[in-house]
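Omission of a single protein chain aside, the complex is shown with its protein chains in their original locations.
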Amino acid sequence: MMNLLIQHIWGVYIAIYLFLGGMGGGGMVVSYYFCCRRNDNKLAVISAITSLIIVIIGVLFLMLDLEKPEKFYLVFVSPHLNPHSMIFIGSSILTSFITFGLLFVTAIEFKWPSFLGKIISLLPWYGNRSFTSAMGILASIAGFLTAFYTGVLIGVLKSAPFWHTPALPLLFVASAFSTGVVGVLLVNETIGIMAPKSERHKYQEYCSILGEWDAILISIELLIIFTYIFLFTYGPEEAEASVYLLTTGSLAPWFMGGVVTMGLAIPFLLEYWHIFSESRGGKPSCALPIIAAILVIIGGLILRYVVLSSGVMTIFLPPS
Amino acid sequence: MMNLLIQHIWGVYIAIYLFLGGMGGGGMVVSYYFCCRRNDNKLAVISAITSLIIVIIGVLFLMLDLEKPEKFYLVFVSPHLNPHSMIFIGSSILTSFITFGLLFVTAIEFKWPSFLGKIISLLPWYGNRSFTSAMGILASIAGFLTAFYTGVLIGVLKSAPFWHTPALPLLFVASAFSTGVVGVLLVNETIGIMAPKSERHKYQEYCSILGEWDAILISIELLIIFTYIFLFTYGPEEAEASVYLLTTGSLAPWFMGGVVTMGLAIPFLLEYWHIFSESRGGKPSCALPIIAAILVIIGGLILRYVVLSSGVMTIFLPPS
Amino acid sequence: MTKYGMVIDLGSCLGCGACIAACDFENQTPWEEGKRRTHVPEFIFGEYPNVERLFVPRLCMHCEDPPCVAVCPTGASYKNEDGVVLVRYDMCIGCKYCVVACPYNARYVDERKHAIDKCTFCYNNRVSQGREPACVESCVGGARIFGDLEDPNSEVYKLIHSGEAVPLRADLGTHPKVRYIFRRKKREGD
Partner (left out) sequence: MTKYGMVIDLGSCLGCGACIAACDFENQTPWEEGKRRTHVPEFIFGEYPNVERLFVPRLCMHCEDPPCVAVCPTGASYKNEDGVVLVRYDMCIGCKYCVVACPYNARYVDERKHAIDKCTFCYNNRVSQGREPACVESCVGGARIFGDLEDPNSEVYKLIHSGEAVPLRADLGTHPKVRYIFRRKKREGD
């Protein structure tokens, strides 16, 4: 069909935004786990801060993509505000994510560097355990919603049938948690390297836990991707064209190579190998999960890009 | 719109078939886990047999729904055989599931009751560990494919937009694993009750593991259902009508009451309560997970029925 | 090669149901609502006083890319050499997958045959002997036009290639060979 159009308006910037929003949102949930289920405040604080920074950088990319970044405030205060717009809903979610995230981070009992420590210790909620836990839960919910919203933003659009499917938010959520987990894995390794030798085994254990989680999340992601692609080979025509673009067309190197192989299959094998050698009684280093983590992050970014670039639409059907 | 039609050709029998196919397929994977990861051959054998029987009963329901059950063999040997038909593909999957399942079950080292034991012990592969493991993996793959196929069967149909979405096979797979897990949980409890007191703690531990798995699976299922329903409130019109039917229309008592509340939310809370009281150092009985299991199974059956009954189609759009 | 098709001019359909009766008689279909090969549902659009009434006769669309054939496991449903979608009753096991898959609701279970049945364009009993389908011959208003879509001199060819006769649910990509002219006759005062 000659009358298929491919959307090209939302490109790399929005892809980065969707990716970072997911990764930061997912990372916050993992931070909560380490804070309030594992009582490892150091890892929790640094992961949560990293997640916050990631989301904030994401928002900056969204702003950079605007034609009038200086008027972004209109999203909240326009006299004609549209509360049903996903951009308004998403901005509200992001705002609450940043708010709860900051409250959570500053509430955790943690030895902050000198000057910062003095300020934070003055905060009335600093070190309050139940407040920490409550804010952690709220920040996690907001993190989940941030990740979910990045998929819904695209999923509600009817212009391209390949986008308008519940599978899209599900895929983005799975990818968000996967990238969030490996993000914390990298934070964990950075802390572990600088930690005294006596503490290293703890970070090694965390590395294995996070690697195992990621392997499960990758399996789910692969299942979603397979189902997504497979079902749309049965039409509609526009979605078939999207599938063609991704699997054998111009986006195939990015999707089949970058996302499926490099970003999912190889990391899964690396993580599986790590788990396997550990189950054999070995004490493997975190090397394999770290390589996997880097690949997963690159793959997650490419995923957002190829989904945006594969929105095919038809404006009219030939009459006969 | 007055020209919406609801499909009513596939009813309770096919719903039972789809449900039992999923539950048996999922249950086989869990059986494999207990056989070859936990070395609990008793639980594995009885779970695997139960899963096989469940799937076979499912196939009987499919046959009962046929107009000419006696000609079912044509699916495999028709001179005009259509290898792309999901019914042919599904029948092949079911055949391999039953084959690998039987090989798996008869290979496991297990004290079968007298007469049966004599026959099975004559089989050349009986007690062969690597054969058991290989057949267990193949039966698990076939079990997964059985569960997946029950969703694909409906998902490839373009007649009702609410069906033609990757979310449908994903939902059916999640539900299949959930019902499979709780099926094994019930088998486990039956064995546990008859076991000598000294062994009971083992079955109690299994109960907790299975309950926890199910709680995770239910969370995933609820996320899929929420996304599924939410995205289709954004159209197309036929799918909006399906959503209406399920959430506020005539199917709402079944879907919102039977599936979401009774079949998912309440079981989740029961399982969560069990996990929670255990994490507090308690040694709770398996009572709550068992109640949850029964509710999950009923809910899973209703889920298949309401999905079949909510296929809304439009044959023509009014011209102006 | 022949490729049979039909054009239905909605402006000429009176909703009399002669086509239903003729088809029932010709093909001896079950005398039961929902088990007919053609039917003529009525639709009412708009709100008083701008109300319009439309009869939309329906039958199997004899799609070029028929979903019913794609899902049939045994090949009982097939498209013949003249583009007509038919059922081999002896091969049909009655799984009803085709009934569920058809987006035009054109199929039903015939309990006497223990098989799925549907419109055949009267292929075996009339068309192959040079006659028109029963519904076409019996149409009081001349709303149904039958012919060869490959023959540039046929009326159906002209109506379709002029863009006047359009398919239902073209978005499904099934390429129906039954087309509709939607221009409606208006009553006085409209």
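Should a chain be cited, it is by its letter among A, B and C, assigned in written order, with residues numbered from 1 in that chain.
The rule is simple: a residue touches a chain if its C-beta (ideal position, glycine included) is under 8 Å from a C-beta of that chain, and two chains touch if they have at least 3 such contacts.
Since we're looking at a predicted model, the values are computed, not measured.
> Touched by the hidden chain, which of the shown chains?
Taking every chain of the complex into account, the missing one touches A, B, C.
> Which is it among A:Ala134, A:Leu157, A:Met256 or A:Leu269 that touches the chain not included here?
A:Leu157
> I'm checking contacts with the chain that's been left out. Which of A:Leu66, A:Leu123, A:Ile193 or A:Ala287 qualifies?
Going through A:Leu66, A:Leu123, A:Ile193 or A:Ala287 one by one, A:Leu66 is the residue touching the chain not shown.
> Please output the residues of chain C touching the missing chain, sorted low to high.
Contact residues on chain C toward the absent chain are 10, 52, 152, 161-164, 166, 169, 171, 182-184, 186, 190.
> Touching the missing chain, which residues of chain B?
Where chain B meets the chain not shown: residues 235-237, 317, 319-320.
> What chain A residues would touch the chain not displayed?
2-3, 5, 7, 9-10, 62, 65-69, 71-72, 74-75, 78-82, 84-88, 91, 153, 156-159, 311, 313-320
One rule holds for everything that comes next: only the chains that are shown with their structure count from here on.
> More contacting C-beta pairs: A-C or B-C?
More C-beta contacts join the chains of B-C.
> As a quick test, compute the distance in whole Å between the mean CA positions of chain B and chain C.
39
> Can you work out the whole-Å distance between the CA centroids of chain A and chain C?
Each chain reduced to its C-alpha mean, chain A and chain C end up 51 Å apart.
> Give the residues of chain B touching no fewer than two other chains, as numbers and ranges.
Counting only residues that touch two or more other chains, chain B contributes 156, 158.
> Counting only residues that touch at least 2 other chains, which ones in chain C make the list?
172
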